[in-house]
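Of the protein chains in this complex, all but one are displayed in their positions.
For subunit A:
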Amino acid sequence: MRREMTAASLEATTKSSAERGALARARLLRGLLPALSLALVLLAIAWLNPRAISYFGFSLMLNLAIPIALATIAQMFVIAGNELDLSIGTFVGFVGCVTATWLKDAPLIGVLILLGSIGVYALLGALIHLRNLPSIVVTLGMSFVWQGLAILVLPKPGGKAPDWLLAFMAFKPPLVPFPIIAALLIGLIVHFGLMRTSYGVILRGSGGNPAALGRAGWSLLKTKIVLFALAGLFGVLSGMALIGITTSADANIGNGYTLLAIAGVILGGGEFVGGRVSPIGAVIGALTLALAASPLLTFMHIPPDWQVAANGAILIIVLAARVLISRRER
């Protein structure tokens, strides 16, 4: 597959300038695809219910988009290293349970547990690299571990978010709704770290061409540990943000996030192999999913049964659009 790609790019360099122009346009279109799909969903919402396009409307519709965006970023780090995390959803649930119990009652222990769980993520990265394990199976196993721990921490739905977290998530900035500011911040910070720093390039390179990177003297063990630790960190942030919004927790609260996060990364222009990911795209993908899954369907009077299908359909439509554009790239 990769060989085909390099062959294609070789061909591209020998093409005439007119063809190169068309190629650049196709690339641009492809890069804009995530933003275009978000714009389309927003337009549809505006057309169906103009009143939703307001400060209050956005605060309400995008409320749950913050934890989804954070979980998507977590998944993106794992995908950047050519792995897949099927445990991020139950991990978010576990973090939520700790946030609603320990973090409120005994903040110091709560912080230690959360730091420890990031450490577990880093160890998983090391284990997957050292033993050359399939990340799908390891993280599927871990999803049971996190769910079990979540039930042990909080056997019955309940608990309460710490007051400072509630106050933070209820923050109402002037003019622009909080979720939009938060999404922008998350996207820009991660974009800078992963796309604009030299170690960010190494991290993406560890997914793009691990052999070359290893021969150049970089430690692949370290890159994998860093990528998984970052995934753990953003998983923790996601769980905390989620509990800051819902105010109480439940061991199953994050279960849907595993698949949503993968879908968000792919929607945002991420590729499944080769370290090709886009942090801003991932955030946009998460917003698109958050908007399309529930507000859009409600305004279209489609029963909530079809919420999950809407996610699948959007994923398929965007991927189909990508194929059409890529054909032109050839």
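Structural remarks
Operating definition for what follows: a contact is a pair of C-beta atoms (placed from the backbone, for glycine too) under 8 Å apart; a residue touches a chain by one contact, two chains touch by 3 or more; residues count from 1.
Keep in mind that, in the parts below, contacts and distances are computed from a predicted model.
Going by its UniProt record, the hidden chain of the complex is named "Ribose transport system permease protein" among "Ribose transport system permease protein", "Aldehyde dehydrogenase (NAD+)", "Putative zinc-finger domain-containing protein" or "Beta-aspartyl-peptidase".
The omitted chain makes contact with just one of the residues A:50, A:107, A:148 or A:173: A:148. Summary of contacts with the chain left out: across A:48, A:133, A:166 or A:180, the touching residue is A:133.
Listed for subunit A, the residues touching the missing chain in the whole complex are 82-84, 127-128, 131-138, 140-152, 155, 259, 262-263, 266, 272-273, 303, 305-313, 315-316, 319-320, 322-323.
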